[in-house]
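Excluded from the complex is one protein chain; the other protein chains are retained at their positions.
Chain lettering (A, B, C, D and E) follows the sequence in which the chains are written, and residue indices restart at 1 in each chain.
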Amino acid sequence: MRILVIIPIITKDFIKGTRERVEPYVRPDTKVDFVNIDYGTASIESEYDKALAAPFVIKKVEWAEQQGYDAVVISCMGDPGLQGAKQAVSIPVVGPGEAARQIAPILGENVVRVYPTGLTVLQLVDDTEKTYQILLENSKKALAEGAQVLILGCTGLHGLGKRLQEALGVPMLEGEGLALSLAQMFVDVGLTHSKRAYPKPPEKLRVYP
Amino acid sequence: MRILVIIPIITKDFIKGTRERVEPYVRPDTKVDFVNIDYGTASIESEYDKALAAPFVIKKVEWAEQQGYDAVVISCMGDPGLQGAKQAVSIPVVGPGEAARQIAPILGENVVRVYPTGLTVLQLVDDTEKTYQILLENSKKALAEGAQVLILGCTGLHGLGKRLQEALGVPMLEGEGLALSLAQMFVDVGLTHSKRAYPKPPEKLRVYP
Amino acid sequence: MRILVIIPIITKDFIKGTRERVEPYVRPDTKVDFVNIDYGTASIESEYDKALAAPFVIKKVEWAEQQGYDAVVISCMGDPGLQGAKQAVSIPVVGPGEAARQIAPILGENVVRVYPTGLTVLQLVDDTEKTYQILLENSKKALAEGAQVLILGCTGLHGLGKRLQEALGVPMLEGEGLALSLAQMFVDVGLTHSKRAYPKPPEKLRVYP
Amino acid sequence: MRILVIIPIITKDFIKGTRERVEPYVRPDTKVDFVNIDYGTASIESEYDKALAAPFVIKKVEWAEQQGYDAVVISCMGDPGLQGAKQAVSIPVVGPGEAARQIAPILGENVVRVYPTGLTVLQLVDDTEKTYQILLENSKKALAEGAQVLILGCTGLHGLGKRLQEALGVPMLEGEGLALSLAQMFVDVGLTHSKRAYPKPPEKLRVYP
Amino acid sequence: MRILVIIPIITKDFIKGTRERVEPYVRPDTKVDFVNIDYGTASIESEYDKALAAPFVIKKVEWAEQQGYDAVVISCMGDPGLQGAKQAVSIPVVGPGEAARQIAPILGENVVRVYPTGLTVLQLVDDTEKTYQILLENSKKALAEGAQVLILGCTGLHGLGKRLQEALGVPMLEGEGLALSLAQMFVDVGLTHSKRAYPKPPEKLRVYP
Partner (left out) sequence: MRILVIIPIITKDFIKGTRERVEPYVRPDTKVDFVNIDYGTASIESEYDKALAAPFVIKKVEWAEQQGYDAVVISCMGDPGLQGAKQAVSIPVVGPGEAARQIAPILGENVVRVYPTGLTVLQLVDDTEKTYQILLENSKKALAEGAQVLILGCTGLHGLGKRLQEALGVPMLEGEGLALSLAQMFVDVGLTHSKRAYPKPPEKLRVYP
């Protein structure tokens, strides 16, 4: 099967890291392609960024269906454009945010608080070691406050999930991989989102750049 | 004070009706301007349409702040782009959806179900009489099921709110007017949304059409 | 329009302060009168005080409607007698508690915890500077714990809201003004509480002091 | 032990029926007295009536404590004045509304909807047979909609609870008896409401009719 | 009336303590018997232990009904087997967990957090004085964090509830006694759990050790 992973930013910096990160979740018979969006921002870390990215994520999802992809994953924990994309197409579209939030409760009581790093996304990926230390400290704080399962809040954090999970001894979920895994299962067994939940938008005048 | 009402579609059809509808909510010393967005759709009736409109609503909100407007109202019950717009600017931005949902409980237990008309937005405004009959029927159904306050679900329904309110004897809220009223009050007393809730997005590369 | 503000205590001490505090919310064409209740307590700071005040608030609301007032505001964050008053009359009755709670979420995530001052209401108004320092400290604690919008918990705190808002840089809501603003809007556009939510109590024997 | 049952209306009509109804819940060593309130209404069926009764219920509760009663039950499903009364005194005060709502889930999923009879309280007690038929019909409707436990909504319905329970084969709770039962247990084992939840109101000027 | 208290463990160690603890809740005309289960564990402190005990609790409940007991109390705050036991029989079955959780809100806002002692159940009963000190410390922490009513989390803590309640001045609920009290009331007035909530399981092949 063929799955398209949309990295919803305009620079190619994250493609290599994403490919490495999701590899353990890709089955031998699955071909995964990675693509950026045409307009948008260099990273997504606000509702503002999400809104700017969303239409161009949706356009790529529509393109993926036309190209015959079997499913799409939107590679950002904020799931930008996810609801609109599900309305636009019939193939499964899965976001890492929804995947992590739904699977976490199976492994333990989910973390209910967000622990900000105090860095921008671009700073996060710049100094991996510093980022690791901040995440480790935040994780320990979360566990002290009762968390039982942790979710990595940014899909751009190359390889830190496994390292944190080993250091802490609790599940550390990475949304992209979970989303990719669900996407493959949906394709296998003929499941996709309900068109009663995400009806196809009626045709009308739409003027777009 | 000067308030900008953004009608988040690409056609000018709704400006006149919107102006008439919000008039009872405009105070003598308030000047209200109306503007469309540059790209988007002819109406908003899905998550898909909302996502397409959002970036261009946000651009207009940023423009409004630069032009010295005191506050902005986004004239659509779906509040497209509202969260991102609040992050982008410091002047109050109010959506009719949030205004109606928050004010309704002061007047009675809110309607918790959505009663679809079965028509597209453009059909709704085409045949006012037919639309009125459908809304009347839906309202009666809602009241029979326990609703105590009704909210008109589309801001494009010219003049039907008052007529329905009189026929039914229950409050029929029109979100645009409520949003405009809140916007004027916020300006009067120096209130705006909290920057702790809607922090200014950090500067970064943003490529846009 | 004429609006009656009921100060639900038996002493006249708070009238002057209340009048000053709500002034920015009063429109040029609105006449606001202030009145105490006939029996009750010197301040309201418990369920006990609220229960003692409630019947006499309701009596004043009934009197206001008979006198031709267009709307009523009950000037106490505890909204004593509000539900019964809405049942008794057809003109809008708005409480500062409900007004603040409903409007706050438009400006940011609401404060969910109550931070007590450790003073009685009468002590609060006695030493403004001490009260200001306590409120400032409580506010900082609330913000450190994640609050994004603050609500002044007592309507008797003359002029401290604006000062705190400027010192802290977050919205500090004063319920009385918001209630008065909503009351004016309701009168403007012919809205009042739903009689399906607040039906007129049936006539029967009622013996009252 | 001595328990005071306050019937929070101004007529003596309900005392005999109440005495009969709670009898199965009274233990041999318990002496129960019944008392009306000094001012208020002939029945309680609205927030308005509850507000009018509340201060005079509280006064009777304070009197009961002074008289050495061990506990108080407020005989009305609306629990008028209950919160204020718990603040005023240290002896247990129990309302039939809270008692029924808390005990029902032990016996099955509680009825979540209110089924109005369409009669006033005074009509309800006037024609017992008609009332029974209406309650039977309402109960069947509730069961058809999934209710597993029913609560009699008015404490004034003499002897109908047992008859309905036998006809329907599901638990039909009568709040007064449950409240009386809890009150006796609280006295037995030295429990009362927490003063952290219901702190004694501070002394201050209180002018009362 | 005759009530069976099932102590859902396999050792007889807790019978004497339980008998002493529930004594204040037993009425003169009630005969209470105590019994262990045939298979299971030496104490219950995990979902694992609860699952192991449940079938043998249910068997004892079925036996109690056959023997003519009027009601059953399962003496463990985890309420093991409670739902299945209610399905199996028609006499009231009450668990101390459900009893304490339902009655606590009548006395004040309930403690919403669990404060673990860091000891196993068997250690808890071994050194009463050490246990008391830990519970006292935990209770103070809970009160500092806003608790208004406390629930003793283990039914095996002989005599510590009253001592803690006196030291702290807040209600300290002991579930077993509350359950026993409710059970007696249910028998008195002919109440039991709804068979619509807990239908009798259909007959079928059941092979059991």
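Everything that follows uses one rule, which is that contacts are C-beta pairs under 8 Å (C-beta built on N, C-alpha and C of every residue); 3 or more make two chains touch, one makes a residue touch a chain.
In this text the structure is predicted, and so the values were computed from the model without any measurement.
Novice: So which shown chains sit in contact with the chain we cannot see?
Specialist: The chain that is not shown touches these displayed chains: A, E.
Novice: Touching the left-out chain: which of E:D49, E:E98 or E:E174?
Specialist: The single option touching the absent chain is E:D49.
Novice: In the complete assembly, which of E:M1, E:I15, E:A88 or E:I134 touches the absent chain?
Specialist: E:A88
Novice: Considering the whole complex, which of A:R113, A:K162 or A:K200 touches the chain not shown?
Specialist: Considering the complete complex, A:K162 is the one touching the chain left out.
Novice: Out of E:T11, E:Q67 or E:Q133, which is the one that touches the chain we can't see?
Specialist: Considering the complete complex, E:T11 is the one touching the chain left out.
Novice: Which chain A residues touch the hidden chain?
Specialist: 24-25, 27, 94, 98-99, 102-103, 105-109, 143, 147-149, 162, 165, 169-171, 173, 177-178, 181-182, 185, 188-198
Novice: Give me the chain E residues in contact with the hidden chain, please.
Specialist: These residues of chain E touch the chain that is not shown: 10-11, 39-43, 45-52, 54-55, 58, 81, 83-84, 86-88, 120, 122, 198-199, 201-202, 204-209.
Definition applied: only the chains that are shown with their structure count from here on.
Novice: Quick one: which chains contact chain D and chain E both?
Specialist: none
Novice: For the sequence-identical pair chain A and chain D, what is the superposition rotation angle on Cα atoms, to the nearest 5 degrees?
Specialist: For the C-alpha superposition of chain A onto chain D, the angle is 180 degrees.
Novice: Roughly how far is chain C from chain E, centre to centre by C-alpha average, rounded to an integer in Å?
Specialist: The answer is 46 Å.
Novice: So which bits of chain C are touching at least two other chains?
Specialist: Chain C, residues with two or more chain partners: 198.
Novice: Taking touching chains as linked, do they make an open path (line), a single closed cycle (ring), a hub with spokes (star), an all-linked set (complete), or other?
Specialist: Graph shape, chains as nodes and touching pairs as edges: a line.
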